[in-house]
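The complex appears here minus one protein chain, its other protein chains still in place.
In order of appearance the chains are A, B and C, and numbering begins at 1 in each one.
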Amino acid sequence: MQEVMPATGVFSLLWLLIALPLAGAAILLFSGRKTNKWGPYLGVFTVFVDAIIAIWMLIAMMGNSAEQRTFSQNEFSWMFAGNLKVDMAFQLDQLSMVFVLLITVVGTLIHIYSLGYMSHDPDKRKFFGYLNLFVAAMLLLVLANNYLLLYVGWEGVGLASFLLISFWQIKPTAAAAGKKAFIINRVGDVGLSLAIMVMFVTFGSVGFDEVFGSTSQASEGTLTAIGLLLLLAAAGKSAQFPLQAWLLDAMEGPTPVSALIHAATMVTAGVYLITRSNAIFDAAAWAATAVVVVGVITMFMGAIIGSAKDDIKKSLAGSTMSQIGYMVLAAGLGPVGYVFAIFHLLTHGVFKAGLFLGAGSVMHGMNDNVNMRRYGALRTAMMVTYATFIIGTLSIMGIPPFSGFWSKDSIIHAAFESNTLVGILTIIAAAITGFYMTRMAAMTFFGKARWEDGVHPHESPKVMTIPLIILAIGSTFMGIALLFWGNIETWLEPVTGFEEKHIAIPEWALITITLILVLAGAAYGWIQYARREVPLVAPRGNWLTRAARQDLYGDAVNNTLVVQPSFWLSRFLVWFDGSWIDGFVNGSAAFFGGLSARLRPYQSGFIRSYALSMVGGAVLVVLALVLVRLS
Amino acid sequence: MNAVATVVHAVDVTPWEMPTLDYRLLAPVLIVLGAGVVSVLFEAFLPRGVRRPVQLTLVFVTLIAALVAVINLNGVRETAGQGALAIDGPGLILQGAVVVIAILGALLMAERGLDPNGDAFAARASSLPGSEDERQFTARGYFQTEIWAFFLFAVGGMMLFPIANDLLMMFVALEVMSLPLYLLAGMARRRRLLSQEAALKYFVLGAFASAFFLYGAALLYGFSGSISFGEIAASLGSKTGETALILIAIGLVVAGVLFKIGAAPFHQWVPDVYQGAPTPVTGFMAAAVKIAAFGALLRLLYVALGGMRWDWTPMLWVISILTMFVGAILALTQSDIKRMIAYSSIAQAGFILLGVVAVSAKGLEGAIFYLIAYAFTTIGVFAIISMVRDENGEATHLSKWAGLGRQSPVIATLFTIFMLALTGIPLTSGFIGKFAVFSAAYASGDKWLVIAAVVASLIAAFFYMRVVVLMFFTEPNEETAIVAIPSIFTTIALAAAATVTVLLGVVPQPLLDLIANAGVFIR
Amino acid sequence: MNPSNYVILSALLFGIGALGVLVRRNAIVVFMSVELMLNAANLAFVAFARMNGNLDGQVVAFFVMVVAAAEVVVGLAIIVQIFRSRRSASIDEPNLLKY
Partner (left out) sequence: MNSFPWLTVLGLVPLIGSVVVALLPKSMPLLAKQLAFAISLVVLGLVVVMALQFDGQSEFVFQFQESYDWIPAFGVTYSLGVDGIALVLIALSAVLVPITILAGWNDVEQPQSDSVGSVKGYFALILLLETMMIGVFAATDVFLFYVFFEAMLIPVYFMIGRYGGAQRSYAAMKFLIYSLVGGLFMLAAMIGLYVVTGTFNFTQILLGAGIDANTQKILFLGFFLAFAIKAPMWPFHTWLPDAAAASKPGTAVLLIGVLDKVGTFGMIRYCLPIFPAASDFYAPVIIALAVIGVFYGAFVALGQNDLKRLFAYSSMSHFGFIILGIFVFTTIGISGATVYMIAHGLSTAALFLTAGYLMQRRNGSSLLSDYSGVNKPAPVLAGFFLFAALSSLALPGLVSFVGEFMVLLGTFQRYMWVGGIATLGIVITAAYVLRVYQKSMTGAVGSGLEHIKDLTGREISALVPIAALTIFLGLYPAPVLNVINPAVNTVMVMVGATDPAPTVGLISTTSQGAQQ
């Protein structure tokens, strides 16, 4: 168990990490047009300062011994009633630290890039406001010291994601995509909510320390339940099967958003959640297995979808799904995998951000066309983009010495450590990665130009290319740096635990096999899309391709199973409400009115009939008296 | 001759004492009845021109004097007139209420500012409707001032009714109260055919009901050997046998009084008479007759028949429920406001019966409070009805009330207050009244009756609020009636009615105290 | 003669009177039927007075006669007025007020 240190020194600024971008967001969103001019710069500035604070904290943290790297800051009591006591409290440990760095540093780069990318958008100020909001929420997510506060960040990033996906909401597709993302995420949120409730009912607390401290006392059934519910939450946020359908649509958002939120940071929150909850998954084997299964399924789904899409961003989105599948799978492996899940998360965050920004740069030069079939031969037109994109591609394919190689190889190794089948599957998925990334690079930068009329590809401005270059440098060296210099295993070990198992296959053999398969996939991609002519209109393709173009029928399934029945139910209830419940209400009013009309003729106006009813009344009275007496 | 002789012989002549009359105890009634006689004399001997001011002075002085006399009797609790009259707390309160309501009623009847041709009464009731005579009389500005004599006699009868302590006095009071009202009902200035029809119906049915009452009284007398309530009660408690006779007797007597309060199924005269009678008379009648008749019913049931409560409470249950529902349901579809209020008064009678059924001090208090609250509200309602007019006189069709709130917000607001009171919304007298009788009934174990009353209140709320909807939620159109500006008479009556309606809702305690201190009926 | 026979007779008279009110159409006749009922009550009072051996019933009968006389005055006035307005003494004729 780690020692929890009071947040002193630079760590007393923990709250500021969140408050800065939050304040930025507030100023940008509430100030109105007055801040149009300098607003975007303010947005960049807050995140930049955050990054500096984060680096400073990292340095300070490294100065402490491994056991003294958890810092906690309690602001005030947030929610309390009965035995519920939740504090507005932040905690920084090694795991959060790497996330904070990823978020702030990559965030800064993407903010800077956006200055160029969004320069012509009239709602630029709002865009940076949303981005700041996102950064604040994401930092809250990773800095919370309890699940409920994490939930706030969790939904906060969801909100930012919703806002940014539907940023160009004048496009109905964008608006619909945002809504879809939010609602599917809400399904995941149900999981998180319920997980928190089970925790509270079981442990009487939702704080990380309290929950993890008493897992040993809880039954495995309970822990499995919590684990599965957390998995549902993670699936929602990280676009894992079966809640994967939103991520592809989310590409409707501006490309920097796709880079920051839907590649580097937010979508990896699920991995964070699982890793953070390692104490639970370690004690719930079934839940961990489920995590692996979900990871594997998504890894393939994403890869297959990525291989079939012609839209460069959707293809990248498929790849993101697939890579997160790797991470989730690794996290499901337990102590052998947590560290590498995070490792891959970090490297992926950098290279995928680079790839997305690269894609954005390409689109920027191609009048925002995303169809790769209308690209081609762009390597000369946009040199920097080309170079950085290729570095990213090599990194994600896992070619040494690029950073992706180290992290992905670690996962494959860890997979073999726990289950050979999973290991084999990870290698196959790696081969598919080779194929679709090569396909993407080939269609975009190689082959013949298939540009639309009037398109004049050009390199993007410096404000965009410099972040690309920085990210490319990261994609190249980060793996080595983290593994050998940063010692990621030892760094995270106090939080996540770490163990290494011996496997039958020697290390070098595994790497060789993997590389051969990846290269084979890449070669196939090259032959298909660089050597041959790429048709402007996609050929029909085989059943798998067609299915993949339909996102493997994710939407269709959702529609048939959930959306349509909901609308039918809704329509039925509207009818039921009007005809039956309200019908009863109005009917009873009508009943008395009708009764009244029915009775009125008895008031006939004839004296004799009145007299008759009086006689009847007298008889009634006497009869009543007699009856009472008789009874 | 022979028969009389035998009776005299049978009675066994005892030294005969001169009956004494305590005039102080009878003062209220005597003042009013005496004034009635004077009024007749005025009518006979005064020149036409001065009759009205003189009569009005007489009426108001009389009523105020009677009120003073009633107040003067505060705390008295004894019988008078050889036991024929019971001067006790409840009796005095009811008498006082009758007098106060009579003052308000007189104010309404004295109003001449609303109709361009004068007051609400026909210039000559004897003239044929629509005849040349009638036009002549109207043109000459004739007024009937006999109404004041009728009025005073009716008031006298009403004051006598709740303190009548034997069957004969009750019958006489009933008739003294009713006969002038039959006539007053037929004297409307406008829509005279309706008015005459109302008088005829009221008269025939009233006489019919009186006959029931009287025959029942005869049977009761036959059973108990006395017409005095106290002795009837005593013999009902001691004698056995002749069950059928006594039940029929009770049935007939009660039926006779139920007719006067307008309980179903003796209610059918109510809508017709209320609609046809001149509006001030309707208001007076609706308010005061109810007080008097309920007072009589309460005394009859509690004092004379109290020992048989287990026999008649279930019967009154049925009557009460029937009355509430018949009134409330039939009012739903009425299009004439007077007729609607008439049905409402039937429903209200059903609610008051809850207090009667309770057969407890609480029930008595509740019923009396309800009666007073209801009477004031009713006077106010009819005061406003008499003010809402079009070129043909009062605009009683509901459609003409549409948008009245826009045209005369004050009047419409007052009417709304009355409607809320009749609905039983808190902060009005009606709510306290409902509460009082409901809680009395509940405390006596009549839970289901309370539930029934609650349901009936709901139905009733619908038509009361319909008027509010019409007045306030509808735009005025060319059909909409106008509110005539009344003279000081109606204004005072209306103001008093509204004030009491609100006051009794907000600070009911003084009146409740008064009623509670009055205690129960003397036996 | 057994005074209870008078009671039975009075009941018959009362019944006849009530029936008369219900079945006769002429207002005057209806009115007379009501008077018959009152007098039936009177007869009962007197008979009961005899049975009970006190004078109360007889006194009542006198009062009732007076009241009945007053009622006649009022009633005839109303009926005559109706007759003059409508040229008919039918009790079913005035039928404007209903429902």
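Here is the rule we use: a contact is a pair of C-beta atoms (placed from the backbone, for glycine too) under 8 Å apart; a residue touches a chain by one contact, two chains touch by 3 or more.
If you're wondering where the values come from, they're calculated on a predicted model, not measured in any experiment.
Undergrad: Omitted chain: which shown chains does it touch?
TA: Answer for the hidden chain's contacts among shown chains: A, B.
Undergrad: Quick one: say which of A:Asp50, A:Asp93, A:Glu155 or A:Asp310 touches the chain that got left out.
TA: Residue touching the absent chain, from the options given: A:Glu155.
Undergrad: Where the complex has a chain not shown, which of A:Ser12, A:Ser77, A:Thr380 or A:Thr512 is the residue touching it?
TA: A:Ser77
Undergrad: Just one of A:Thr70, A:Asn132 or A:Ser166 touches the chain that is missing; which is it?
TA: Of all options in A:Thr70, A:Asn132 or A:Ser166, contact with the hidden chain holds for A:Ser166.
Undergrad: Just checking the interface: what residues of chain A touch the absent partner chain?
TA: Residues touching the hidden chain, for chain A, are 29, 32, 72, 74, 76-85, 87-89, 123, 126, 148, 151-152, 154-156, 159, 162, 166, 169-172, 174-176, 178-179, 182-183, 186-187, 189-190, 193-194, 196-198, 200-205, 207, 209-210, 213-214, 217-218, 222, 566-567, 569-571, 573-574, 577, 581-582, 585, 589.
Undergrad: Could you pull out which residues of chain B are in touch with the chain that's been left out?
TA: Answer for chain B: residues 365, 403, 405-406, 420, 423-427, 431-432, 434-436, 438-439, 442-443, 447, 450-451, 454-455, 457-458, 461-462, 465-466, 468-469, 472-475, 508-509, 512-513, 516 touch the chain left out.
By our rule, only the chains that are shown with their structure count from here on.
Undergrad: Go through A-B and A-C and name the pair with more C-beta contacts between its chains.
TA: A-B
Undergrad: So, what's the distance in Å between the C-alpha centres of chain C and chain B?
TA: 24
Undergrad: Determine the centre-to-centre distance between chain A and chain B, using the mean Cα coordinates as centres, and give it in whole Å.
TA: Comparing mean C-alpha positions, chain B is 79 Å from chain A.
Undergrad: Could you work out how far the Cα centre of chain A sits from that of chain C, in whole Å?
TA: Averaging C-alpha atoms per chain gives centres 96 Å apart.
Undergrad: I need the residues of chain A touching at least two other chains; which ones are they?
TA: 600, 603, 605, 607, 611
Undergrad: Do you know which chain C residues sit against two or more other chains?
TA: Chain C, residues with two or more chain partners: 18, 21, 30, 91, 94-98.
Undergrad: Could you please specify the touching residues of chain C with respect to chain B in the complex?
TA: Per the touch definition, chain C meets chain B at residues 7, 10, 14, 17-18, 21, 27, 30-31, 34, 37-38, 40-42, 44-45, 47-60, 63-64, 67, 70-71, 74-75, 77-79, 81-82, 84-86, 91, 94-98.
Undergrad: Quick check on the complex: what are the chain C residues that touch chain A?
TA: Residues in contact with chain A: 18, 21-23, 25, 30, 91-92, 94-99.
Undergrad: Note which residues of chain B are touching chain A in the complex, please.
TA: 200-201, 204-205, 208-209, 212, 243-244, 247-248, 250-252, 254-255, 258-259, 264-266, 268-269, 271-272, 310-312, 314-315, 318-319, 326, 329-333, 459, 462
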